[in-house]
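Take a look at this one; I'll ask things after.
All protein chains of the complex are present and in place, except for one that has been dropped.
Chain lettering (A, B, C and D) follows the sequence in which the chains are written, and residue indices restart at 1 in each chain.
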Amino acid sequence: MGQLGARAGLYDAATVRVNATGSISVMVGAHSHGQGHETAFPQVVAEMLGIDESMIDIVHGDTSKIPFGMGTYGSRSLAVCGSAMVRATEKIINKAKKIAGHLLEASDADIELKDGQFTVAGTDKSVAWGDVTLAAYVPHNYPLEDIEPGLEETAFYDPANFTYPSGAYACELELDPETGRVTIERFAAADDFGNVVNPMIVEGQVHGGLAQGIGQALLESCVYDENGQLLSASYMDYAMPRAEDVPFYQVDHSCATPCTHNPLGVKGCGEAGAIGSPPAVVNAVIDALHSGGYTQVDHIDMPVSPHRVWKAMQG
Amino acid sequence: MTKVTMTVNGKAVSKEVSGNTLMTEFLRDELHLTGTHVGCDTSQCGACVIHVDGQSVKACTMFAGEAEGASVTTIEGMANADGSLSVIQQAFQDHHGLQCGFCTPGMVMTAAALLKENPKPSEHEVRDYLEGNICRCTGYHNIVKAILAASGQDVSGIAAE
Amino acid sequence: MPKDHGIGASQKRREDVRFLTGAGQYTDDISTYGQTYCVFLRSDVAHGTINNLDTSDAEAMPGVVRIFTGKDFEGIGGLPCGWQVTDKNGEPMKEPAHPVLAQGKVRHVGDPIAAVVAESLEEARNAAEAIVYDIDELPAVVDMKAALEAGAAKVHDDLDDNLCYDWQFGSDQAAIDEAFSNAAHVTTLDLINNRLVANPMEPRVALGEYNRANDESTLYTTSQNPHVIRLLMGAFVLGIPEHKLRVVAPDVGGGFGTKIFHYAEEAFVTFASRQINRPVKWTSTRSEAFMSDAHGRDHVTKIELALDADNNFIGLRTDTLANMGAYLSTFSSSVPTWLHGTLMAGNYKTPAIQVNVKAVFTNTVPVDAYRGACRPEATFQLERLVDKAARELGVDPIALRRQNFIDSFPYSTPVAVEYDTGDYTATMDKLEEMIDREGFEPAARRARPMASCAGSASTAISRPAALRRRTSWVSSARAPVSMTPPRCG
Amino acid sequence: MYSFEIESPTSVADAVAALGKEEAQALGGGQTLIPSLKARLAAPSVLVSLKNIDEIKGVSINGDTVTIGGGTTHATVAAEVGSAYPALADLAVNIGDPAVRNRGTIGGSLANNDPSACYPAAALASGATIVTNTREIAADDYFEGMFTTALEEGEIVTAVKFPVPEAAAYIKFEQPASRFALVGVFVAKYADGVRVAVTGASEDGVFRWSEAESALSSNFGADALDGLSLSGDGMISDLHGSGDYRAHLIAVLTKRAVKAAA
């Protein structure tokens, strides 16, 4: 994205460090601040290697431990950093196959990796993941001329394009015509995030975004007076959404058109809820007002507070 | 400085504190129990909720000196004796009732107080009881669901899973 | 059977166990040996000249280790903006200096004037109150339109005016003019994207530590991206080589964008810990966060949609004023431009789109990315506009959307990006299926939004005390909205 | 916070003595005072905690009078007053949040007289008597404008006596951030007439809406209020609502309160 003026790159990086006994530390540039990377990222590596997630730990948030990273923002962690992790894991698999090929006395081109076992294609000759990783670090009988010891790989991944998730959101609300108060009754969000690694986490991301979007639409506002004094400068005046301001949400991500340009086929999901919900809410408010006969109201600026609704109804 | 003595998570503690030492400061700085969090300064976010003599209170809005002789429970004292997660904690994990985890201690403490008062709350009662606990990550969906599940109610009908 | 492991499994989160037992380690949970506490004296006026800043009485107060002012940062770099935007005349954006501590002037309420480092937090607070200073208040620029008027007070004296850049993007003028001159109907909407504060529940914290033995600095900070902080702070602000600078972000209690940026407090504690050779810790209060965390949104927009006689979208143009606040925060300049303009096509095959954005300096806290980072702003404009157009034309808003959906991929928009995949019709089908299943108001009512409303039964509401008795009509309504694509960098 | 010491007397007499010290300040539940202290907006030298004074705690119900000790928490009022005075219990259970209700006290709320607090509306609409360590004050004489009461320096609210009405209700319209009353209306019907008290709205704090009272005294039904309205002049105007909006809400909420009470 340098051509657009970004002074920093928008790539990300990951190092997959396989230890002698087969456990793995994955150093990632993305840094979770609530997104659950420690759970979701190992799911990807575990899937690729056919080993259990409990053997894989994520290391993040420390420049002394991680090669480099651009961090977590813009719904990018899995699409960008996850892709770097996939690339690094692919390098691991390639090298591990070479080691396995050596141990099995077969060409690495014939080695298949499935469920944590390296097998010579078409035979029952196999060697376990742990035997290969041990050989990498305890290189007795090891072709040191062809293969370096150790099993650690780094990849930087710079996406060729953004990802383009999309969605359709609906809001049903009640508007009290006497006070102007709006109550969200139901909210439905159908999103296309491409492939999904951990559906539970993805749904949680949408929930949180929806509450922030509903907050923007109905509650939150930073107000300065004409002298530049910030009036809404504590939770006494800046209205944060609470549990009773929001309903249970219906969310769905079953319409999936996988992203074509990252290896996981994933699209960003972290911001979606906050993007689609404000217009859904405000459109519903205007719809409610029209259905109640207040057809003069074209628009109400956010936050659509009871006071603003009442004022709009006064004409 | 005055001496205060209280029981915290079942252990007797005794410390010299100044009059203006808040309970949050006492727990975090004196006892190194950093699970009780401070998320605001107007007593609204609820990240600091603890139990004092069985009642939920905001530790940021109480002086340590006021807890003289009290029995105090913090998030660090909520797990089962064997170290496994309590029913409420387990429900939060099972139903993804937390993301960044910062509001979580207060949420768990408030949920525990609710279920003690009202063992089978309705959705509305849960949401109402959480008025003093702000979460910015979860949109509350899974927190409410987790608390309903912890109360033993069937949550399989609640959307989105 | 749902998967129980690997890709596609709803695995329970392993990080939850520590968060649920109070064992998480957030930055404020870290304390180091010999740690000192830092409190910032912040401006309580929005704009003014610092006439007199006398820290001598405060320096003599109990527990004070040292007090820093702007003087200590003379010759040291300022906080950089990480994205260069070129305006429509080929000129680079205006990037005023953004000092760590104010240099002679304050430009927003909360602008740090001085920083006290003391043995305890209360001692630091006492001393901060004892600093003698005098600010000659200048007229504050708050409203963006007024800020651009001739003769408006200037936020930065060294700039010609309060315009950071005037940016134009998308279809050329001829194409836009043609679309609008051929329009059978034009829908126009003026709207405001309200200014927000991200408010992660964990306030920001920075702890700087210096190891004299190897000349290394460590910064513990509430950051979404520690490497970026290391790069910006090391290379642009303090001149510390990367191998002598370690940035650690432990458990972070939410961010939503506001913890991406490099902040003055991070640079300050790193700098001060090297000066006094002791760790320096700053923990924001929530009230402080409101005036020192970068804010989000704050756009004023006029948007217009041209439709042909068959209700096809044929042109779209927008005029936006985007508030930058008093200084350019790390990614502020990119937000209303590359993250906003490029999404104005939304889900629709509008052939001509032009986006105009003026970025404006005001005497307010800097504004930067907040969850969605201008995709919410773009989507709000577009989806409100489409809904309004449907109402004006008397057509079903969903039908109008469906008719104009992009339906073949890859699709190159007039605003520079190529959508690789998507199926907006299928997503809308799914939504309609969900809302029927979940008992939303029947589609018949939705399709006749102008119909008079029969009072629907009231369902459980949150605060019985507030609305216990409802008389007259209560309206239920829904307005599905299709969402523009967010994207990941 | 500035530094101070806390004293925790166990009797009213000791508390009064302690409050006689220079810059001494009573600490009730602390739910307003402690945030103010944290913001360094007050600098007492001694805080006199009333928490350990058992003689000012608890609820007693005697015929048509509910007496609540000044040191009684909102949670206790909510739990114990319901059978005798349900509207008052309903008010208490909607103050703040559970943790605040476990600490905050009725005496503290009435002494503070925040213009948006709930209890002043209940006390004024009920014609309650505020009992202090030295005297009894009728609610009509007690509230003297926002944050101002008839209390002298060092005077402690020891109890509040509420005559139980025939019918009553409190309807609160919450300010979305603080959850204090943007407007709250307490309606109480007694044999000798109806009293209507409004909180949250006026710049002078809680007040009685006399036109509504006379209309309701002759006809206790929401329709009696048709056509009655208040001016927005003198009403609080802030980022959550103009004075006119608050005036409008008073009329709406009064009707709702009457319906809820009837």
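Going forward, a residue touches a chain if its C-beta (ideal position, glycine included) is under 8 Å from a C-beta of that chain, and two chains touch if they have at least 3 such contacts.
FYI, contacts and distances are computed from a predicted model.
*Asks:* Can you work out the missing subunit's protein name as recorded in UniProt? Choose among "Dihydroxyacetone kinase subunit L", "Molybdopterin synthase sulfur carrier subunit", "Hydrogenase 4 subunit B" or "Carbon monoxide dehydrogenase operon G protein".
*Replies:* Hidden chain identified via UniProt as "Carbon monoxide dehydrogenase operon G protein".
*Asks:* Out of all the chains shown, which come into contact with the hidden one?
*Replies:* Looking at the entire complex, the absent chain's contacts are A, C, D.
*Asks:* For the full complex, which residue in A:N161, A:N195 or A:Q229 touches the chain that was left out?
*Replies:* Considering the complete complex, A:Q229 is the one touching the chain left out.
*Asks:* For the chain left out of this view, which of D:A13, D:A43, D:A138 or D:A262 touches it?
*Replies:* The one listed residue touching the chain not shown is D:A43.
*Asks:* Can you tell me which of D:A17, D:I61, D:A79 or D:M146 touches the chain that was removed from the display?
*Replies:* D:M146
*Asks:* In the complete complex, which positions of subunit A touch the hidden chain?
*Replies:* Here the touching residues of subunit A are 225, 227, 229-234, 236-237.
*Asks:* Spell out, residue by residue, where the missing chain touches subunit D.
*Replies:* 32-33, 36-37, 39-43, 112-116, 145-147, 203-204, 236-240
*Asks:* Could you pull out which residues of subunit C are in touch with the chain that's been left out?
*Replies:* The list for subunit C reads 44-45, 109, 129, 287, 290-291.
Simple rule for what comes next: only the chains that are shown with their structure count from here on.
*Asks:* Give the residues of subunit A touching no fewer than two other chains, as numbers and ranges.
*Replies:* Within subunit A, the residues that touch at least two other chains are 33-34, 36, 178-179, 181, 200-201, 209, 212, 221, 223, 232, 234-236, 238, 240, 244-245, 250, 252.
*Asks:* What positions in subunit B touch 2 or more of the other chains?
*Replies:* Correct list: 20, 40-42, 44-45, 96, 99-101, 123-124, 127-128, 131, 133-137, 159, 161.
*Asks:* Is the chain-to-chain touch network here best called a line, a ring, a star, complete, or other?
*Replies:* Looks like everything touches everything, fully connected.
*Asks:* Sort out for me which residues of subunit C touch subunit D in the complex.
*Replies:* 122, 125-126, 129, 287, 463, 465-469, 471
*Asks:* Please output the residues of subunit D touching subunit C within their complex, sorted ascending.
*Replies:* 1-3, 39-40, 90, 94, 169-174, 255-256, 259-260
*Asks:* Give every residue of subunit D touching subunit A within the complex, in rising order.
*Replies:* 173, 176-178, 238-242, 245, 248-249, 252
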